[in-house]
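Excluded from the complex is one protein chain; the other protein chains are retained at their positions.
By written order: A and B. Residues from 1 in each chain.
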Amino acid sequence: MASRQIGAIRSTFAPWEDPAAKPLVRFEGVSKAFADTPAVKGVDLEIYEREFFALLGPSGCGKTTLMRLLAGFESPDAGRMLLEGRDIGADPPHRRPVHMMFQAYALFPHLSVAQNVAFGLRRQGVAKAEIGPRVEEMLAMVKLEGLGKRRPDQLSGGQRQRVALARALAPRPRILLLDEPMAALDRKLREETQFELMALQQRLGMTFMIVTHDQDEAMVVADRIAVMRAGEIVQVGRPAEVYEAPADRYVAGFIGDVNLFEGRVAATEGPLIRLVTEDGAFDAEGSGAVGERAWLAVRPEKIAVHAEPPADPRNRLAGTILDYGYLGDWTTYVVEIAPGRTVRAARANATRTVERPLGCDDPVWLTFAPSSAVVLTR
Amino acid sequence: MKRSRSGLAAILPFLWLAVFFAFPFLLVGKLSLSHTVLAIPPYAPQLHLSQGLPGFRTFLAGLSGETYARLTQDRLYLDAYLSSLRIAGLAAGLLLLIGYPIAYGIARCPPKARQALVMAVILPFWTSFLIRIYAWIAILKPAGVLNAALGLVGLGPVEILNTETAVLIGLVYAYLPFMVLPLYAVLDREDESLIEAAQDLGATPLSAFWRVTFPLSLPGAAAGALLCFIPMAGEFVIPDLLGGSETLMLGRVIWTEFFANRDWPAASAVAIVLLATLVVPIVLFEREQAKVLS
Partner (left out) sequence: MRRGPSTFNIASVVLGMAFLYAPIVILVVYSFNASRLVTVWGGFSTRWYAALFQDQQMLDAIWVTARVGVLSATLATLLGVLAAVALVRGGGFRGRTILAGGIYATLVMPEVILGLSLLLLFVAAGLPRGFWTVTLSHATLTLAYTTMVIQARLGSFDISLEEAAQDLGCPPWKAFALITLPVIAPAVAAAWMLAFTLSLDDLVIASFTSGPGATTLPMRLYSQVRLGVDPKINAVSTLLIGVVATGVIAVYLLRQRRAPA
């Protein structure tokens, strides 16, 4: 696998692959429970300078608690948190060079926009003469020039979000924490904001950590994603790694759609594994011992749909179309391969017209390349 | 860690309540076991802490239940006790009957009007209680506004001032905001879709009210009734100004014993009896209040 790069995009920024690089933030076995209910369980994590890091998971998985631990609003029951090598566990929130952008923004309603942005600077004891220009600079950066005198309730949702961002960035934190920063925005604004956030992070050369339950958002913005489940980190990796080489079925299912086939490993052959399932034998990449229970995971868009049976019987399934959904750019097919068992396949609508469109009850054949599927043992 | 620090804020209010609220009750209890003397202060025995333990012993020996014995012998106290509870109970019932339609009416209004109406219910409460009761004297007295109005339509005159009816009118008038507001709070919070669901399932508007709205508003009704009943049972100003000499209520008895008869032990004993009677409704009220707040 080393010879081939997972995912299509190559990035030169990868300090986590450099054994000499020192992490900016380091969690060591951090645990936290609320009234005997564990929220974070023995988390080890390293975040590097200039990284855009995403904590991804469903609500209640402990991602917000992990962020609040780093900001200092919760204190860990066990473990250490290091910032630039220094244990910050005993520091109260106001002494940590870590700032947070709150989910509902938490803008001070009795202060103007400029006063909100200046708040952290004042606390740092920045000279009065310097505060004005710094605030202007921050407001310009988030494209809110001239709105400094307004009160938060006179702003739109998107503008408020920018004020919150400017306020958290103004005192130049070592790391900026973003708690579901786009949850309150509508979809179009959310997409725009995602790209702006990335550009800003690049330009400032700062470290961002975002908490989100939205996998698309995490995939778009982050250098690396940590997928959390029930207080534990299941996998950390680049978006493409997490998508194309999920650590287990949970990650595979949480990020994107996936078809799973349960079976046993029958043989291994180089990078390929032969898995025998109820629906036939398949070849795919992955690792596993012969006889071990395993699952074949294949994403819908990696399954080709044919109207005529392909000649090659390898990784081939036959069925009938049960249902389909036309999404404009894609069409998703639900194909019944055995009574009660369905497989999802997606086909890009590359041309405007198709000679013979597929419809319900049409017999079809599904194929996928061994390199497009992955075998999971968990 | 953060929590316990917020708890520290309780220290001062705690001390305040201990000194100015809880401890004085012990004094009332102590005094109710003393007897009257012609002196200043007008009771004995007195506790002199400077005399140490022997002084405390003589003090204890001087205490007696004679005041309570007196309470049971004099019909006046029993009558006042019973009529206090009866009048307060009756007034609480009337308040429910009158307050409920008002609260319900306000809750049905459009939001803007609701806010203004709630304000209008509270506003009289901000003006002097004494003055508002005094206004009723002018209305109810024999040559007052009410009889003048009745005279115009050829009715009356009616004699209301210095009767129990006048006391009831005064109580209902003075405590109406305390009944309407808790009721309004629960009625306003009600989810409108519940009524729609009930009607969708075949309930008429009236039966939807009886089977959904009304049961859901009971906690507010209970809170309002208790909030009014407890202080009304010890009310002084209203029976004193509107009730004339014939309306006996414990609040007045305490006042008369204290100010007119200078019988401090008797006033204390009556206060203790009243307090003992009100403990149950007070505890009930606190339970309801905790429920409403949670």
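Definition applied: a residue touches a chain if its C-beta (ideal position, glycine included) is under 8 Å from a C-beta of that chain, and two chains touch if they have at least 3 such contacts.
Computed from a predicted model, the values in this text were never measured in an experiment.
Though it is not drawn, the left-out chain touches A, B in the full complex. The hidden chain makes contact, of the residues B:23, B:56 or B:210, with B:23. Contact between subunit B and the absent chain runs through residues 2-10, 12-14, 16-17, 19-25, 27-28, 31, 41, 98-99, 101-102, 104-106, 108-110, 117, 119-121, 123-124, 126-132, 134-139, 141, 143-145, 147-148, 173, 176-177, 180, 192, 195, 226-227, 230-231, 233-237, 241, 250-251, 254-255, 258-259, 264, 267-268, 271, 274-275, 278, 282, 285-286, 289-290. Along subunit A, the points of touch with the absent chain fall at residues 71-73, 92-96, 98-100, 102-104, 106, 108-110, 119-120, 123-124, 153, 167-168, 171.
Everything below uses one rule, namely that only the chains that are shown with their structure count from here on.
Centre-to-centre spacing of subunit A and subunit B amounts to 60 Å, using the average Cα coordinate of each chain.
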